[in-house]
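One structure follows; several queries about it will come next.
The complex appears here without one of its protein chains, the remainder shown in place.
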Amino acid sequence: MASTIRVRATSSGDTTEVQALIQHPMDSGYVKDAKGELIPPHFIQELTFEYDGKAVFTADWGPAVSKDPYVKFAFKGGKKGDDLKISWVDNKGQSDTTTAKIQ
Amino acid sequence: MRTTQSGFPATRRLILQGAGMVALVGLGNLPFGLTPAFAANDKYPEDAFKAKSDADAIKSLYGKTAEPSDKVKLDAPEIAENGAVVPISVSSSLADVTSISILVADNPNALAASYKIPAGTLPSVANRLKMAKTTNVIAIVEAGGKLYSATKEVKVTVGGCGG
Amino acid sequence: MSKMATSALASILLIAGAPSVRAASSEADFKAAYAAAEAANKQAGLLRDQWTTTAATVAAAKKAADSGDFDAAVASSREAEALAKASIFQATSEKEAWKALEIR
Partner (left out) sequence: MRSAIHLASAALALAALAFTAAPSAAAETPDPTADAKAFQNYFTQKFPKLKLEDFVNGPYSMNEDMHKQWEEKEQFPPYDFSLDLGKEMFSKPFKNGKSYADCFPNGGIGIRQDYPIFDQKEGKVVTLELALNRCREANGEAPFSYVKDEMAALTAYMAFTSRGKPFDIKIPNDPRALEAYQNGKRYFYTRRGQLNFSCASCHVQNPGERIRAEILAPALGILNAMPIYRSEWGGMGTISRRFTTCNSQIRGVPLDPQADEYRDLEYYLSYVSNGLPISGPGARP
C-alpha cells in the first residue's frame, strides 16, 4: 500500500532541507478508547535519514511525539536527483522505509 | 462571555490533554543511581525515555548537566492551540553540535524527542509534540561534549466549552 | 423582564422539583414521574431542542429504579422533567427571540 512516509527534500546551494510527515497513530498509552480501556503504547522509536550510505539525521522518539509525526532538518551536501533513504521502526517492531529524490 | 459553570460533567473527549484522566500507568520505576549512557549515538535510549523527570532523563541520556545558554534558540508558542500538536523548533549557533533533545517537564515522561546530529548536518530541528498540561519545554544541545539548554513555558489546556 | 416575573417562574420550577417528603417512593411513583419526564422530553424532541443533560438525567432515573432506589429514581425523574420543560420553554420563546441577535 502507499508508503506511510511523505518527504520533501529540496536542495539549495550546498544545503538540502528535508521535511517528513509520517502516517502513524503515535499512541502514548495514556489515552482511553471509547469503551474506556487504555490504548496500548504504539509509537515510532527510531527514524533515520540516510544520504549516500551515511546517516545524516537520526531521531529517537518517545510517546510524546504528535500523531502523524512531522520533522524538519537540513544537511550540507546533497544535490538534485540524489536519493535520500528514510526508514522508521516502532515499539511493536513494525517499520517502513522509502527512498525519495532530492528536488 | 460567561463560560460554563465549573463542575460540568466529566468531558467525554478521551484525549491526552484531559489532564485529569492521565492515568500514570505504573511504569517500572527506574533503578536509582542511573548509569550515564555513552555519547548519544548508540541504540535507542530506552531508560532516558522511561525517566520521569527532565533531570533524570538528561542524566540518563548524556550523563552530565546542562547550563542555560542564549546560543540555544527554542521556538514554542505562548499558548498551545492544542496540547496534541504543539509546534516546537530548536536551533543553535554553537559549534560542532552532536545532539539536540527536547523535554516537556510535566509530561508523564519528560523526554519527548532526541536527535543525533552528525557532522555536516545543521544544528536545527522542528517537530510537533504532545503536552499534557501547562509546563516548561526544555531544549538541550550537546556541543563540543558540553550541554547547553533553553527553557520556555507553554500554556496548555483543553478547548471548547466542555459539552 | 420584570424581576417579579423571573422569580415567579423560577419558583414554579423549583416546586415541581421538590421531592415529596412523605413515605419512600414506590415503584408506581417512579413510573408516573418517569413517564412524565419522557413525555416532556419527547415534546422537546418535536421542537428539535432536547438537552443532553435531560437524557443523562432520565438514564440516571432508570438506573436508580433498576437498582431499587425509587427515592432517587423519582427525584431524578422530576429533575429530568424540569430540564425537559425548560428546553421546551427555550424552544418556544426562541421562535421569536432569535431575531434580536440577527445581524441587520
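The chains carry the letters A, B and C, assigned in the order they are written, with residues numbered from 1 in each.
Definition applied: contacts are C-beta pairs under 8 Å (C-beta built on N, C-alpha and C of every residue); 3 or more make two chains touch, one makes a residue touch a chain.
Here the structure is a predicted model, which is why all the values come from computation and not from measurement.
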Chains on display which the left-out chain touches in the complete complex: A, B, C
Hidden partner chain, touching residue among A:L21, A:L38, A:A55 or A:V89: A:L21
Listed residues B:E81, B:D96 or B:E153, member touching the removed chain: B:E81
Residue numbers in chain A that touch the chain omitted from display: 2, 6, 8, 19-21, 23, 66-68, 70, 72
Contact set of chain C toward the excluded chain (per top definition): 1-2, 5-6, 9-10, 13-14, 17, 45, 48-53, 55, 57, 75-76, 79, 82-83, 86-87, 89-91, 93-94, 96-104
In chain B, positions touching the absent partner: 1, 3-5, 7-9, 13, 15, 77-87, 89, 126, 128, 155-163
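Simple rule for what comes next: only the chains that are shown with their structure count from here on.
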Rounded Å distance between chain B and chain C, as computed from the means of their C-alpha atoms: 48
Between chain A and chain C, centroid-to-centroid distance (C-alpha), Å: 54
Inter-centroid spacing, chain B versus chain A (mean Cα positions, whole Å): 18
Parts of chain B lying in touch with chain A, wherever the complex brings them together: 14-16, 21-23, 25, 41, 44-45, 49, 84-86, 89, 104, 107-109, 111-118, 120-122, 124-132
Complex interface listing, chain A residues touching chain B: 15, 26, 28-34, 36, 38, 45-46, 54-67, 69-77
